[in-house]
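Complex shown without one protein chain; remaining protein chains in place.
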Amino acid sequence: MRKITAFSLVMALCLLMSVGCKKKDDTSSEAGATNTPIPITHWYWADNPDYSEKMQQIVKDFNDTNGKNIKVTAQEYPWDGGGYSETVFTAAMGGGGPDTAAWKLTSTPLFKANNLLAVLDGYIDDWTDKEDIEESLYGVMRAAGGTDNIYVMPWNTQVLYVYYRPSMFKAVNISAPTTYDEFLEACRKLTRDTDNDGKNDVYGFGMRGAKGGQEPWGSFIYGRGGDFSDFSTPKAVAGMQDFINLYKKGYVPPTAPTDGFNEIIANFKSGKTAMTIHHIGSSSGMVESLGEDVDAFPFPKGTSQWTSMGDTENVVFDACDNKDAAFEWVAYLATGKGQEEWCKATGNVPVSKRVQAMPEFQNNKFMKVSIQGAPSAGIFPILDTTTEWINTIWPNTTAAALAGQKTAEQAMTDLQKGLYGS
Amino acid sequence: MHNRKSGFWPYLLVLPALLVVMAVVFIPAFNAVLMSIQSYDLRRPSEIGFIGLENYIGVMQDSLFWESLWRTLLWVVFGVGFQFVFGFILALLLNRPFGGRGLARSVSLIPWVTPGVLIGLMWRWIYDGSYGVLNDILLKLGFIDEAIPFLARLSTVFPAVIVTIIWQGIPFFALMLLAGLQGVPGELYEAADIDGANVFQKFFRITVPSLRNTIYVTTLLRIIWVANSVDVIFNMTGGGPAYASQTLSVYIFNKANALNLGYSSTMSVILTVLLLLVAVPYLKNLFRNQEN
Partner (left out) sequence: MKGKENRFYRLLNLHIPLILLLLFLLFPFYWTLVTSIKPARELYGSVVTYWPRQITFEAYKKLFFDYNFLKPMGNSLLVAFFTTALTLFVASLASYSFSRFRFRGRRLLMILFLTNNMFPTVLLLIPLYAIMRRLGILYTPLALVLSYTTFTIPFSIWLLNGYLSDLPQSLEEAAMVDGANRPQAFTRIILPILIPCLIATGVYIFMTSWNEYTFAVMFTNEESRTIPVSLKNLIGQLGVQWDLLTAGGIITIIPVCIMFFFAQRRLVEGLTAGAVKG
């Protein structure tokens, strides 16, 4: 008994010491500074370790050059399929959240409802680089908050377009489609049997049925003249039917209902599909695998035209004690050197017009296609039901439709109910 | 019986455990019951308020709830059932003397050591309809002539995740039962051998009864754990496609993550009550055994 007590006392001491050591480290580093710098904590996710390193480098550059004694510490958190937002939410609600954070528009309603975000209008109005960002983008930010205030600072965007294999197009004698109907035709023509074993081994289109697939899917709805204000209209249902037909007729791989980003990219790179929809973020990987045999076109116009605008922003939290410094930082990311460095590294479309005009961006063929698609680029309605709709309702309902469990009409009614309530 | 002499000892021994668990678990549990009678949706904080049994009625009318519940039943019965059977077999095997036994025991642990995210991804990949090794093997052996998209097909996705949870749980039973086997006195077997008992008689008359409490406890714990587990399904399929692999715990998880805490609390209260009902026969047996 004595030995056990002694052992456990020693253990407890060690544990307390480890806590104590940590605390000591923090205070010593602060005491070392001559005049206390303004601390800003920034949380972000990184799509791969290289991007993470890039962010840390941008932070270091900012700290060295901002001249206002602002010191940013950036902490990386896992993207976790969107779980990132919940992590930030829990921390903010628990009183320990960051001062600024990387952001997705769909999180805005939740945070705004709980009064966690700082209003940025005052800062933006007084900002010298205000005009460097397209006014329509500010409009999108306002819409996300549901009021006339801006709670979200733009950072970069990704416009979805259609990748295709020029060699395959040549093999079946077609050129890049310029209308929605031509696109559907191309899906059919490109599905073929190339090794003569009686089964199709190349599919016209790499359909994405898992979470995130609602973005390419939206283009089909608009292709028939529908829109997102009411999914249950006949036009929207027709678009859904086109989508289902691609699967039923076998123009997409049979794994489509559960194919996510990994699968559609892998299928395209391995030659299993002739076309697939994504954005510039994947372009360097494409070129690495396929060299010259990959190109892109914007999703063509049918009755209407729409392509998804992926977004990444930054926000400032209301609990932040140094909002001036925080804005300085997010502005650096939006139009300063931070924007340049980040967009160069990731290939994302800059929100800053000045950076957009730079040669690296203008001379990239995928950037060109992105910019071509920009006028018709949009987002899904940002309501407080959007996150659940994207995470659970859309993938499961669409999978049910593809499997024939639901008709296009039933599925669209369910989607309508899921997003708008009834 | 030690009732007279025990005095304050039992309470003192239990106190640390009670303290640690009380504040951090019992109170939130109580909280969950409270939330289940409110419309508690953090996306609409201004609308939080008491709504009595409305959540419960809503849940009862939710066909997805019943489907998920049914699937949870299958999940537990097949998942824990096979984990137990194979785990027990493995424990018996690992109890025998043979060269390299230490190594065999150590590697048996691997499914348990593997991080959940990796389990989901690797099994997803093994089942993959385009690049999966399972399809490759089946094709090469001639069992099928076209790759099966296991996780995309409604009829195969749930059995597929069940196989994964069985895989994950075998080491738990193997280890727990192996430890229990160490407590079975060797001379019981020797006496049985002298009496001419065969393998099955020795197993059912000696091994199983000696391990009775261990078996009860491990299966009960495992049932609760598996019923509540979200990891495997979430990382492999997210509950889809078309909710075909969604168990009640995954449904609760998704709803809680969507911050509809009132609705998800309601479902967890119901699930807890059901699990307690399942536990009752176990507990009766367990307490009765301990009296002896």
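Note that the chains take the letters A and B in the order they are written out, and that residue 1 is the start of every chain.
Going forward, a residue touches a chain if its C-beta (ideal position, glycine included) is under 8 Å from a C-beta of that chain, and two chains touch if they have at least 3 such contacts.
What you see is a predicted model; the values in this text were computed from it and never measured.
Student: Which residue numbers on chain A touch the omitted chain?
Tutor: 1, 4, 8, 11, 15-16, 18-19, 22-23, 45-49, 51-53, 75-81, 83, 87, 90-91, 93-96, 261-262, 265-266, 269-272, 281-282, 289
Student: List the residues of chain B that touch the chain left out of this view.
Tutor: 1-3, 6, 9-11, 13-14, 16-18, 20-21, 24-26, 28-29, 31-32, 35, 86, 89-90, 93-94, 96, 98, 102-119, 121-123, 125-126, 131-133, 136, 167, 170-172, 175-176, 178-180, 182-187, 190, 193, 210-214, 216-218, 220-221, 224-225, 228, 231, 249, 252-253, 256-257, 261, 264-265, 268, 271-272, 275-276, 279, 283, 286-287, 289-290
One rule holds for everything that comes next: only the chains that are shown with their structure count from here on.
Student: For chain A versus chain B, what separation do you get between their C-alpha means, in angstrom?
Tutor: Here chain A and chain B have centroids separated by 35 Å.
Student: Under the touch definition given earlier, write down the residues of chain B that touch chain A in their complex.
Tutor: These residues of chain B touch chain A: 42-46, 128-131, 146, 149, 151-152, 154, 237-243, 254, 257-260.
Student: Which chain A residues qualify as touching chain B in the complex?
Tutor: Residues 83, 86, 89, 109-110, 113-114, 199, 209-211, 253-259, 263, 266-267, 272, 384-385, 387-388, 391-392, 395-397, 399-400, 402-403, 405.
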